[in-house]
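Quick one: the structure is below, and I'll ask about it shortly.
Omission of a single protein chain aside, the complex is shown with its protein chains in their original locations.
This part shows chain A:
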Amino acid sequence: MAVLSIKHVNQVFGTGTARVQVLHDISFEAEPGTLSLIMGPSGSGKSTLLTIAGGLLTPTSGSVSLAGEPYSERARQERDRLRLNEIGFVLQAYHLLPYLTVADQFKLVDHIKPKTHLTSAELASLLGTLGISDLINKYPGELSGGQQQRVAIARALYPDPAVILADEPTAALDGERVATVGRLFRQLAVERNKAVVIVTHDTRLMAVADNVYQLQDGVLSANQISKSES
């Protein structure tokens, strides 16, 4: 069963002559244990689709459901709660809080969401998987770009969400790092049974994806490219 379901979503910005339709009748599903890529050039509507999928933007029409629960029309606080519990965001610029050590980035989640997050053992295992166990007492400013990205991924996974939404996670990485991060997302999807959705224009990630969608001028390609076909 799809954990994230987007149905007939249209998004329009502006009115009159300034009216721009960014998304046209988008339908999309993400299932647990799969990694989906939504690819497209700049301005194709990828980020808008991601904000709608994450409940940050209410679509002009259409619906978004999380684990079968429609939530795009819900109140802001309710969407915040769902996002906190069910969606992990990995952003292009990492955006770790500069005044929190790596350990404190997770402690913040403990404060906000004291009950439902990974156990200490699970977190230690995750940090080990990501190769950042020894960075736990460092501040983001003391980390390289790749290390920050891996901390951001761990931070997104720590609340144990059902869905991971990643926005251009490899934009600032070199080829070797792209392959590493790609494998990591793939591993997270399969081993932790997460629905991972990555919006990107980086074709190098196609190798690790279960499903690849093309978004062009706000239109999502009708026929997805499944990994078995590629």
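In this text, contacts are C-beta pairs under 8 Å (C-beta built on N, C-alpha and C of every residue); 3 or more make two chains touch, one makes a residue touch a chain; residues count from 1.
Methods note: contacts and distances are computed from a predicted model.
**Q** What is the protein name, per UniProt, of the chain that does not appear here: "Transglutaminase superfamily protein", "Anti-sigma factor antagonist", "Putative hemin transport system permease protein HrtB" or "ABC-2 family transporter protein"?
**A** For the chain missing from the view, the UniProt record says "Putative hemin transport system permease protein HrtB".
**Q** With respect to the chain omitted from the figure, which of A:80, A:174 or A:217 is a touching residue?
**A** A:80
**Q** Of A:12, A:100 or A:206, which residue touches the hidden chain?
**A** Hidden-chain contact among the options goes to A:100.
**Q** Would you write out the residues of chain A that touch the absent chain, in ascending order?
**A** Against the missing chain, chain A presents residues 42, 46-47, 50-51, 54, 56-57, 77, 80-85, 87-89, 91-93, 95, 97-100, 104, 107-108, 111-112, 139, 156, 167-168, 171.
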